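To start, the structure itself, in structure tokens.
Excluded from the complex is one protein chain; the other protein chains are retained at their positions.
We call the chains A, B and C, going by the order they appear; numbering starts again at 1 in every chain.
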Amino acid sequence: MAVATSPVRKKVNRIGLESREYRGSKTTLCAGCGHNAISERIIGACFEMGIEPERVVKLSGIGCSSKSPAYFLGSAHGFNAVHGRMPSVGTGAMLANRNLVAIGVSGDGDTGAIGIGQFVHLMRRNLPIIYIIEDNGCYGLTKGQFSPTADLGSKAKTGVVNDLPPIDTCALAIELGASFVARSFSGDKKQLTAILKAALSHRGTAMLDVLSPCVTFNDHEGSTKSYAYAKAHDDPLEEIDFVPFFEDISIDYEPGTTQEVVMHDGSKLYLKKLDADYDPLNKVQAMRVLQETRSRGEFATGLIYVEPVKPDFLDVLNVVDEPLATLPQERVRPPKTVLDDIMESLR
Amino acid sequence: MAVATSPVRKKVNRIGLESREYRGSKTTLCAGCGHNAISERIIGACFEMGIEPERVVKLSGIGCSSKSPAYFLGSAHGFNAVHGRMPSVGTGAMLANRNLVAIGVSGDGDTGAIGIGQFVHLMRRNLPIIYIIEDNGCYGLTKGQFSPTADLGSKAKTGVVNDLPPIDTCALAIELGASFVARSFSGDKKQLTAILKAALSHRGTAMLDVLSPCVTFNDHEGSTKSYAYAKAHDDPLEEIDFVPFFEDISIDYEPGTTQEVVMHDGSKLYLKKLDADYDPLNKVQAMRVLQETRSRGEFATGLIYVEPVKPDFLDVLNVVDEPLATLPQERVRPPKTVLDDIMESLR
Amino acid sequence: MAPAEVAVQEAPVVHGTGRVVNDFSIQVATVNGSGSQTANLVLLRSIFRMGVPVSGKNLFPSNIAGLPTWFTIRANKDGYIARKKEIDFLVAMNPETAREDALSLESGAAVVYDEGLALDAVRDDLVFYPVPFDKLIAGVCTDVKLRRLVRNMIYDGVLAKLLEIDLQQMEYALQKQLGSKPKAVALNQQALEVGFAYADQHFEKRDPYVIAPMNETAGKILIEGNAAAAIGAMMAGVTVVAWYPITPSSSLCETLIDYLQKHRIDERTGKATFAVVQAEDEIAALGMAVGAGWAGARAMTSTSGPGVSLMGEFAGLGYYGEVPAVIFDVQRVGPSTGLPTRTAQGDVLSTAFLSHGDTRHLMLFPSSVGECYSMAVEAFDLAERFQTPVFVMTDLDLGMNTWMSDPFPYPEKPLDRGKVLDEETLERIGRFGRYRDVDGDGVPYRSVPGDKMPAYFCRGSGHNEWAQYSERPDDYQNNVDRLARKFENARNWMPAPVVEINRQASIGIIAYGTTHWAVVESRDQLKAEAELETSYYRVCGYPFRPALASFIERHERVYVIEQNRDGQMLSLMKLDLEPDLVRRLRSVLHYSGLPIDARSITDSVLIQEGYRVQKTGADTSRVPRQAGVGGE
Partner (left out) sequence: MAPAEVAVQEAPVVHGTGRVVNDFSIQVATVNGSGSQTANLVLLRSIFRMGVPVSGKNLFPSNIAGLPTWFTIRANKDGYIARKKEIDFLVAMNPETAREDALSLESGAAVVYDEGLALDAVRDDLVFYPVPFDKLIAGVCTDVKLRRLVRNMIYDGVLAKLLEIDLQQMEYALQKQLGSKPKAVALNQQALEVGFAYADQHFEKRDPYVIAPMNETAGKILIEGNAAAAIGAMMAGVTVVAWYPITPSSSLCETLIDYLQKHRIDERTGKATFAVVQAEDEIAALGMAVGAGWAGARAMTSTSGPGVSLMGEFAGLGYYGEVPAVIFDVQRVGPSTGLPTRTAQGDVLSTAFLSHGDTRHLMLFPSSVGECYSMAVEAFDLAERFQTPVFVMTDLDLGMNTWMSDPFPYPEKPLDRGKVLDEETLERIGRFGRYRDVDGDGVPYRSVPGDKMPAYFCRGSGHNEWAQYSERPDDYQNNVDRLARKFENARNWMPAPVVEINRQASIGIIAYGTTHWAVVESRDQLKAEAELETSYYRVCGYPFRPALASFIERHERVYVIEQNRDGQMLSLMKLDLEPDLVRRLRSVLHYSGLPIDARSITDSVLIQEGYRVQKTGADTSRVPRQAGVGGE
């Protein structure tokens, strides 16, 4: 039987683009770095949502995480700013052109340390942006110092012990007024993609804290999460699947359940996926859930809080619908009569 | 009847100092400014507690509030640093000499805007310092622009409307790990003195948000708290005691009750004093109470949260008991043998 | 380091009639927060409206209320409107400083004062006009709270009478000032009349100072430099403004907000064709401007020294990432917090090199409110043309004081958005390389997010012509060499200097910014007092135009006059010029926080020229001894 031969049709999305058109340059991050998995999820979510790449701006600070915007959506504009200051650059960009889709990528050091001031104020302004923290508890790019989200008591390769409690960026974001706050894990393809897609359709600040293992430096002996610690304190050690170095960790678990994730160094992360009937509209409950899971040493994952119709910063500023950047001269330079009137008033 | 004439004995405290020895220079702030009342309470509390002025360091950023350290404890050292950076200067000073008593004074602009990053990290470190925010919802010294604690919707003299919700520094401080968090009002002599005295005996960060009216600029027509607004929306207006311009507001109310305070511009503040049996040891409850009072448009006042025995930053760093600043050469320059050994190891 | 400030005494120019007409200065000494602003501006404007050149300078403390403040008006028929050291006519309203204020006057000066201060007991060589302010105001106004506010208008009335200022012009000025509040106008008008009447009935004119109508201000306006810059920014089509309050720059953005809200709301939709954000600090403010500039907006911020110091990192990113942004630096006295309410030109050198690693910046130096306006417009064009941050270096004296000016002309040129890539260009140049020097002028083409042109990745890290990340030595070197070329090319695009060549002069004078006004006067003094002819070169931009070298070449000695300790502009010249030319340069420096005056320049030049100059007191008499503890 003869079959009609037609060129193999690649899968395209609703705006007719193939998935590869959402890719970026080849990553220069370590193999197995959680950040790479997140880039993949961003590519996937943008493809599935049919986002026009030329409407996207990718923004970041400085760090391994902040490099990743180069590794997705290669045909979108990007701005790799200075350390910790992505929020202000993103704010400026969105003011210039409110029709853009802003995807900001930061690290836990970039956001939690040098950048926490700008983080606070971006959240407060509810700027329309997807703000992703690729959270590995350390400064990857400068070789493994502790970041403000590092576990209390963990010990870095240099021997320094982290003696300060971690900052919970989700709790802060909610307290400060972000209208979409979620947490996920770089290896949870299903959940992270879903959250990203939701974030892409949210208007306002979507803050995503994505736990993302650093395979090279977040390998802290003596840490409460370390392999050695687990060996000494955990009975069912033999059941643990050792995740080989340099391989992506991927997980998939059900709403309402808790997942133990073994990191590359053998340390464990406990992820508690929010119940299917969890109501993310309730702020007080959201804060309580964060506190409770945290006190159990777990991370709540999922969409923790959302306020779907909060006016975003551009609405608040009552800016015209068109991009300010390209308004024609007639609309931005008042006519001579205006200047004359002003002059008259100064006589 | 002859009476023995002895010189009138001034009242002295437990270390033999008179109250006037806790005074500073003459204030250059506006008459009636809440900040002046706070200075008085600091003088009173230090006197009553018998603090040695020469052990105190007064620290501040920039603003009307930040000027006030010049107006109390004139014989103590002071450092009026740069805008928003009092926390780092205070941290350095305490590291240099852990025996000092640090009293930091900041404004809501100094802390909430430019200084929020350093605020976050100071709270997280639980540095032993009394951190007072003299909170007037505006930038006094630069003539009345909104600060991040300004009411949503209030309108400044320039006509600009504040379109962002206020930051709750108490909630932030608790979330971030400060071990003593309180709120009071500049005119509540009894409560503020009591809180200051408690703070002086606390070891760790004592964060005090003290509402402190700016008589000159926080006089916002159209504000939800303004006189005009109150007139239009509030029936028992005639009962309101109009507080004349340039006069201190002072109040005194019972635990568990709510006090309506009428500000100089006629705007109202609702203060809810925590119950006498309120338990400040419970963090979850503290956050809930803050949220609840806030949602009712009230400010909870009193000692909101305390963790009495949390190790402070100096403990965490395991620093010697003596001031590092004055350790003799023998203790800070290792002997020749140490250098020789190091050299040997590098051959 | 700095020449000591010496000064011969300027004798008041008494005319044949025994009258000094349109050539004296008035100082009003009050307490800040006491509401004298209206009275002072009404006084200023009424003299202005009489056609007499004036300037008004406010010397105020860095707090909000309760400390001494002085407002000085200089009226001068020859158009000299720089600060003058001597006060001819004092209005002493502040009990705390009245004695000192009176003591610092020259013999023969006049003083209007509150009766109760009994200044006539302090010395007897002044002309005294005691006024019972409290008694007079009680008659005007019953509300005690309001009295405080209109009390000052009484001295305007007194002065109107004594100085022969047209009362109608005062009323006009009052109307202008308070027009929107008819009740306030009425009350103040009454106070004015009461003062006039009192002077009329009680005083015999015993001082020589009078204002007589002239025709030197017709058509002119009165405005502060910050407001002028704001109008300029609006006319430049600014779309994104991010700022953080700081004295003396706050009023620039605050006025701008006002104007934008009036004139830049889309009529059809009621929406704004601009976005203004009060940022959380100066780092964020410049970050927002850079983000907006990158995304195609005309973006700006405005600040003063401490803010500039915080902006270093973003300024470097703007330079290296090639992002347009306009930064107004309204300079105040440093170092550090310094004297926040005093004026200086002290940020010139550090701004030129703001940020590590071979960074350089373009700077503009307005001298007048007119140039605050025109250079604001120009700054946005230059920022986009050269794709780099542009600093407009004004100062407190210009920004916050009130100056006369010709009305500002409507911009002739359309907005210059620089080399923004479009389809035509793309076709012409072939492949788009964001950092390719296609035209040989060091300025590459840029695309803008959302414009459908090829995208690129902007970064502060090393990159090649194609905007790809690169650590290659040749890529790095090519790129920074191009940046140096671009900077070099900008030279000829900077606003042209204002040059006045005097063929008889072997001496040249170089100045910039507000120093200009004292120079104008000083050059006349030099000529009048010592027959010293001078040429004049006013720097308007950095990098310098080539004309600078030719100017210096024409003169044996050239005085660079500026308001900082370290001779900062002279330093920039040393870096640029041939040693032969540098040898001709000398410094005249003034850095007390007060605006520079002609006398200081003249004396310094004369001394350096070998003249003997009679020394007078230091320039500090007008500032409180009791400068208390406190401060910003």
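Assume a contact is a pair of C-beta atoms (placed from the backbone, for glycine too) under 8 Å apart; a residue touches a chain by one contact, two chains touch by 3 or more.
Bear in mind that the values here come from a model prediction, so they are computed numbers and not experimental data.
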For the chain not shown, touching visible partners are A, B, C
Determine which one of C:Asn152, C:Thr255, C:Ser309 or C:Thr534 touches the chain that has been left out. C:Ser309
Have a look at C:Asp200, C:Asp481 or C:Glu556 and name the one touching the chain we're not showing. C:Asp481
Among the options C:Gln468, C:Asn489 or C:Ser506, the absent chain makes contact with C:Gln468
Just to verify: which one of A:Ile114, A:Ala194, A:Ile251 or A:Val316 makes contact with the chain not shown? A:Ile114
Residue of C:Gly18, C:Gly219, C:Gly270 or C:Gly357 in touch with the missing chain, whole complex considered: C:Gly357
Interface residues of chain C toward the undisplayed chain are 1-2, 61-62, 305-306, 308-310, 312-313, 315-317, 319-321, 331-342, 344, 346-347, 349-351, 353-360, 457, 459-462, 464, 468-477, 480-481, 484-485, 488, 564-566, 568, 571, 574-575, 578-580, 582-583, 591-594, 618-620, 623-625, 627-632
Please output the residues of chain A touching the missing chain, sorted low to high. 24-31, 62-64, 67, 70-71, 80, 82-84, 113-114, 116, 139-143, 145-146, 148, 158-160, 216-217, 245
Residue-wise, where is chain B in contact with the chain that is not depicted? 54-55, 57, 59, 69-70, 75-82, 85, 87-97, 99-100, 117-118, 120-121, 314, 317-321, 323-327, 329, 331-334, 336, 338-340, 342-343, 346-347
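Here is the rule we go by: only the chains that are shown with their structure count from here on.
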Computed distance of Cα centres, chain C from chain B, in Å: 37
Distance from the mean Cα position of chain C to that of chain A, given in whole angstrom: 45
Each of the following residues of chain C touches two or more other chains, namely 280-281
Junction residues of chain B, two or more chains touched: 113-114, 116, 148
